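Heads up, one of the protein chains got dropped from this complex, but the rest are sitting where they should.
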Amino acid sequence: MAVAEDIIEKSIDPTVHQMLARARDLGLETVWDRYEKMLPECGFGELGVCCRNCNMGPCRISPFEDQGPQRGICGATADIIVARNLIRMIAAGAAAHSDHGRDLAHTLLLTAEGKGGGYEIKDEAKLAALAAEYGIATENRSKEEIALDLARAVYAEFGKQEGFVQFTRRAPAKRVARWQKMGIDPRGIDREIVEIMHRTHIGVDNDPVNLILQGLKASIADGWGGSMIATEISDVLFGTPAPVRSTANLGVLKKDEVNIVAHGHEPVLSEMILAAASDPDLVAEAKSLGAKGINVVGMCCTGNEIIMRHGIPLAGNFMQQELAVITGAVEAMIVDVQCIMPALGSLCECFHTRFISTSYKAKFPGAVHIQFSEEKALEVAKQIVKVAVENYPRRVADKVFIPEEKTECMVGFSTEAVVKALGGTLDPLLEAIKSGAVRGIAGVVGCNNPKIKHDHGHVALVRELIKNNVLVVTTGCNAIACAKAGLMLPEAADEAGEGLRGVCQALGVPPVLHMGSCVDISRILATCAAVANALGVDISDLPVAGAAPEWMSEKAVSIGAYVVSSGIFTVLGTVPPVLGGPVVTDVLTRGAEDVVGAVFAVETDPVRGAGLMIAHIDKKRAALGL
Amino acid sequence: MDSAQAYVIVGGSAAGMAAAQAIRQRDPAAGITVLSEEADAPYFRPLIPYLVSGRKQAADMMLAGSGPYTGQNIQVWTDARVAAVDCNAQTVTLADGRQLGYGKILFATGSRPFLPPEIRGTDIEGVFALRTLDDARRMAKRAEVTRRAVMLGGGLLNLKAAFALLERGIRVTLVVFSPEVLSQLMDPDDALLIRRALDQAGLEIRTGSAAREIMRDQSGVCAVGLDDGSEIACQMVCIGKGVRPNVDFLAGSGVRTGGGIVADRFTACNQPNTFAAGDVAVTYEPVSGRPIMTALWTNAVEMGRCAGLNMAGVPTVYSGTFGILNATQVADMPFVAMGTVHTRNLDAEIHRHASADAYRKLVFDAEGRRLVGAVLVGDITNAGIYRYLIREKRDITAVKRQIVRHRLHYGHLLAI
Partner (left out) sequence: MTQPKEIFAITDRCVGCRTCTIACAVAHSASKTLFGAVAETPRPKSRIYVEWAPPAHKIPLVCRHCEDAPCMHACISGAIRRTDDGVVVTDADKCIGCWTCVMVCPYGMIGRDLERHKAYRCDRCPDRDIPACVAACPTGALVYQTVPAYAADVRRHASSEMVKGKGS
């Protein structure tokens, strides 16, 4: 099939080219078409200078001093408005991650109480380790008793009013001291988010720097709180990931099986869908309807969760969710929360695909809602899978087009798995860093965004890093992009510089390590903390850097904020809506160095972005005398 | 005879009146006389189907005072058919014997419907070739006693007449010899959406058929006999088989004709102080440069304005026109066809795109660097920009992608 040049320019992924050409033939609209129709995007929004926080407005500040208002009706300057808007984005992002963590705590609580409809505690070692962190007695107690105490303890973190969030104390003491000195050591999770909403209300906090500090505080409550709780409790319930091989990209859909795409974020749902899909009765029903079986595949971070724990194939990242439907081969698109496009509803109506929402928090036009319940988890999951199975006969053969491409990958590098791969201690990694074989470590994360050629931002940046002997750890949509690009195979070490290649070959690991979903950036923080503690330094002293080459969501803003707050220099590949506020821009790109020992940089060219990261890593190496 | 007459314009339709207007703008005092053979004062000819449908009255169609036609003191003689022109004496003689001298003269006599001689009975009461306001009046009158009408020819004019009759509740059958309607404006494949809209609107269409004979009873037309031996009973026949230029009055004048009146790039004829414009003039196609004749109001106005400027002493090159340059809407389906659109056996790069409610065909030259033609059906947004690109032969390489996807806007041209 000849594909139009403009489609080729939208992505580096051949499945995207094929599916977009297909969409065009069928007259179907995708995120790329809607993006084009949106252009030009509003410059006030791009600069972050519009405010709708009270009804005297809406206000917007003209970026041209000689023309248009320079202050909002309340008197807010561009910097005040930009800072308020930015930290509201952090609040939303932190809320999203943390609510995900809260759902996991809830599931653990129900499971401990014996009310979980099919869940069990799979990782007792992690349960014990977390109990120790929280000072929960373990001796002569059942795992349910311990889990109950742990669930209550982590549950309490959300509503905590005073003190600190326990997991923040995993950070090096110097880091915690710095947070305390700057007044950004979070007292609880919900409290800091709520305080952002209070401070950004009309007539409260109007000091851009003070506002940003609160944003950082809430973001720390996300990264070292809500997100970390989500990760850790998921591991307790579903097992801590260990290296596993699988495949990624739209080619994982099967033309002769019932295809179920599990899309969204929380493993609470997807784990049960997996269990239900192997139910003998449902498999038998699928076969009786002419299918060879039931094929569950993941999409976005749900995909990351189930590929790393079960090796379940991954269909694609954020920009591919519509394309999966356009294959015409998906019986059910099952979603929970976050990053699910409302466009899926009308798109699914063009095919036989059932669009099934499962969370009372997230309903969509055109979706069938089947409320998921932890108490009756397996039962509801079977009900959902049954809908998919029974939908198989409605599939229209003429409308099916599944790209062939899928790529092998090795995933599942939790912090524990990394340590295990190293032989039970971080020392080999520390030695490799000291020797320079591994120049440094980069955490590359984040979304997709039609402003950037799909996956190009991710893959070009990562390739440049490994070529320069920087070990890459990744989560979220970047992880999926790397998996599809073949960078998550031990053989990909051939693309790495000599030093990194040697380390990877010795350990049998890829140069790009899949650490999970977007909440699992907490694993990257924990790994950094472990390395820093082993070296007796702060995280900001380490030769590490972060990047979000194609970021778009509010969660990504919170992530960026907590990564920088943790002392890690971070490169953003799309321009955040802050340039309308010169003070805010300066704080984020320069002033933050004095506050948290790290800053943001914006670089839309991925190779140049990698260059900034490498330069930073070299600077830190020099400071450590390496 | 008033030999002081500076400007005489033969023909009172688009080209003639546009020329008169252009002259008046340059020369507020000159005498301008328009000679029109019709009984009606100049009117917007494309509106006459609305008289048939009853949507407009003749008074709503008058040209004077409407749009750009606001020039004062333009003398219009109606019922004034020119019988002969003497280019040496610079005089014209009317059919009624009157004579008129001219300083400069414009021939804008337009065209008349072509009635194929192989069809017998075209002179029967109830047979029309809709061309003038008077034709429309008579057609409207006949429509009162018409239950079914047969249209011979699938061109745009006949389609518009057909819809005027449909609006009046008359059953209409369109007999088209070509494989598809609008064959002059597009290839059959390009017309699929329009054809579907026509079918849905209730027009009966018989393609690949020709009329042999029109039959009569005491009240006029009663049936049409087709070449397959079948007959369609009807009370009205409308013939739309193209037009022929009105050049007979130039016999013996020395003005060169060849199909139509031959004009140079300044719209001048071969005799001194003579000019030609509109349907009667042979012009040339800007893309290919080959001579063509068109029968379009818009083209006639453009050439007429150009002729008027040349007559008024402002040398103005007529840049020619596309043989095909049509925009309209039939059966709620808007379409535009312009430039080179018949592409069978053409060495060209062609991009087609069809969806449920829109179709487009964009024709580029063989190198793919210049747009030479476009058919837009359903979505005609920004058609004028395409016309500009075709006409100016712009190198479109930088905006080709936008053209192919029909996303082009003027901002793209500013940005390159």
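Order of writing sets the chain letters: A and B. Residues in each chain are counted from 1.
One rule holds in what follows: contacts are C-beta pairs under 8 Å (C-beta built on N, C-alpha and C of every residue); 3 or more make two chains touch, one makes a residue touch a chain.
From a predicted model like this one, the values you see are computed outputs, not experimental measurements.
Colleague: In the intact complex, which of the presented chains make contact with the chain not displayed?
Modeller: When the entire complex is considered, the left-out chain reaches A, B.
Colleague: Looking at B:99, B:319 or B:382, which residue reaches the missing chain?
Modeller: Here the residue in touch with the unshown chain is B:382.
Colleague: Among A:67, A:140 or A:288, which residue is in touch with the absent chain?
Modeller: Of the candidates A:67, A:140 or A:288, A:67 is in touch with the missing chain.
Colleague: Which residue from A:41, A:207 or A:281 sits in contact with the chain not drawn here?
Modeller: A:41
Colleague: Which chain A residues touch the hidden chain?
Modeller: Per the touch rule, chain A residues meeting the hidden chain are 39-47, 60, 62-64, 66-69.
Colleague: Name, in rising order, the residues on chain B that touch the hidden chain in the full complex.
Modeller: Residues in contact with the chain left out: 18, 44, 46-47, 50, 60-61, 63, 66-70, 297-298, 301-302, 305, 325-329, 334, 336, 338, 380-385, 387-388, 409-412, 414-415.
Operating definition for what follows: only the chains that are shown with their structure count from here on.
Colleague: Enumerate the contact residues on chain B facing chain A in the complex.
Modeller: Answer in residue numbers: 355-356, 401, 404-405, 407.
Colleague: Going by the contact rule set out above, which residues of chain A touch chain B in the complex?
Modeller: 4-6, 27, 36
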